[in-house]
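Accompanying notes for the structure given below.
A single protein chain has been omitted from the complex, and every remaining protein chain is retained in its original position.
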Amino acid sequence: MIKLTIDNIEVEVEEGTTILNAARKIGGKVVPPAMCYYSKLDCSGGKCRVCLVKVAQSSAKDPRPMPKLVASCSTMAQDGMVVQNITSPEVLEARKAIVEFLLLNHPLDCPVCDQAGECDLQDLAYSFGSENTRSREERSVHKQEDIGPYIQLNKNRCILCYRCINTANQLTDQRVHGMLFRGDHAEISTYIEKSVENDFSGNIIDVCPVGALTDKTSRFKSRVWFTKPYDAHRECPKCNGKVVLWMKGNEVLRVTAPKDKNGEVEHFICNECRFEKKEVSDWKIDGPRTIERTSVISLNHYTNIDKLNKEEK
Amino acid sequence: MEQKNTTISFSPDSLELVNKIIKRYPEGKERSALLPILHIAQAEFGGWLSPEVMDYVADLLHLLPIEVYEVATFYSMFNLEPVGECVIEVCQTGPCMLNGAGEIIKHLEKKFNIKVGETTPDGKFTLRAVECLAACGTAPVMKVGTEYHENLTTEKVDELVNHWCKCGKMSHLNPYQE
Partner (left out) sequence: MGKKILTEHISDPNLHKLEVYQQHGGYASLEKALKKMTPDEIVEEVKKSGLRGRGGAGFPTGMKWGFIDKKSDNPHYLVCNADEGEPGTFKDRYLMQCNPHALIEGMILASYALNANKAYIYIRGELYYVLRILEKAIAEAYAKGFLGENILGSGFSLDLYVHPGAGAYICGEETALIESLEGKRGNPRLKPPFPAVSGLYNCPTVVNNVETLATIPWIVNHGSEEYAKIGIGRSTGTKLISASGHINHPGIYEIELGVTVDEFLNSDQYCGGVREGHSLKAVIAGGSSVPVLPADLILKTKAGEDRLMTYESLSDGGFESGTMLGSGGFIVMDETTCIVRNTMNFARFYRHESCGQCSPCREGTSWMEKILARFEYGGAQAEDIELLVDISKNIEGNTICPLGDAAAWPVASAIRHFRDEFEEHIRRNGCYFE
């Protein structure tokens, strides 16, 4: 075990833990935001740069500071390391700049975006961004592409985090979408306008931090803050069948995987559970889902769950 | 997997070259041969990489088609759409610009009556402005097929264009053969 401090809070972690995961162990405000890293995905992280932190002391052995801010998601914690996140004005400055970069070509179409209310970019902009844009340039616009009946792709909203590619690589050996072109022309695409379909393809919706990938089967049905999340399960031959149902009245509007306090899915679910099972009778409802992260959703009130379960029978 | 495209396949000579190149990389690392093979494919199949050609290459190297699309779209030398028989690439970066690259480009636009990025209606010439070709000391510079032409003047360009009007498909040359 090694000990380090993050924003003056000491934490003990196993060797080989990243700074970000050490901070997650502490929890709360000292946790740097992460837009590309995803602990469930191999090879994720390092790209978005919102998790940059300052290392004021590299380790007990080498007390020098690191010369540049480092990506906390991909930098290993060291024994005796001293990390500054929100206690460093330099970090806050840089993070504000990164948010500005991420929003530069973002369409800001939250009013018509299904992700609004549970969007990491929205949260990030509220927490670290500035109120005005300094850009007078036109936002870049990508040609849109139909990737099949289940998943809606909106390239303009994409922040190129690579999570959906990592997910596809991890869950199937038949990935059909990927990162095309480069630089400011880079985009998520299938290149030949192909349907993204396999038993687990829907998970790319859950990992997407923004509204670039949304569920077509629940498109525009409701704003997320008008729906109520419930833990539910079913016998499923393909996945463990544990999901979150997003309901309005007795209607199942959307099915997602349950997410943990870091906003990451607890496990991946199959497309059948996600897209095909939209009747209350398909599910056994376990109880209301408390959403810690996103305030808008957790404001919801719950109706009687027993009643719901009864009604479906 | 995609259905195998039977209409596209390398000539025996190219296939031999391709197999030779694959062997340059350690076993299990055949993917390393992707860029050289895409160069050969582009030259052999009409000067550009159609999705069908890329699928064929993917099949040869046991890659997913998307893996080949991802790579082909990253590198500026791969043409994703049909090009003219002769692709003229004029360097437009700093040092060349200081020495008159702009005039050369304008001259060619006027001569062909097309804009940078376009192909003449007869399909003969495609004009491109590209980034530094590592020949800044002999600016302005252009690359056509596998050849460099340096210290350009408008007269020199005219001569070259006349020459290419007569000869064959400059953009379709195998990079490994002279």
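The first chain written gets the first letter, and so on, giving A and B; residue counts start at 1 in each chain.
One rule holds for everything that comes next: contacts are C-beta pairs under 8 Å (C-beta built on N, C-alpha and C of every residue); 3 or more make two chains touch, one makes a residue touch a chain.
These numbers come from a predicted model, not from an experiment.
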item: Of B:Val18, B:Leu38, B:Cys86 or B:Ile105, the residue in touch with the unshown chain; value: B:Leu38
item: Contact footprint on chain B, counting only the chain that is left out; value: 24, 26, 29, 31-36, 38-39, 61, 70-71, 74-78, 92-95, 97-99, 130-139, 143, 146-148, 175-176, 178
item: Touching residues (missing chain, whole complex) on chain A; value: 45-50, 52, 68-69, 71, 74, 94, 97-98, 100-102, 104-105, 134-135, 137, 140, 159-160, 179, 181-186
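The rule is simple: only the chains that are shown with their structure count from here on.
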item: Centroid distance [mean C-alpha coordinates] between chain B and chain A, Å; value: 40
item: Of chain B, residues touching chain A in the complex; value: 1, 51, 64-67, 69-70, 73-74
item: Interface residues, chain A side, partner chain B - complex; value: 173-182, 190-192
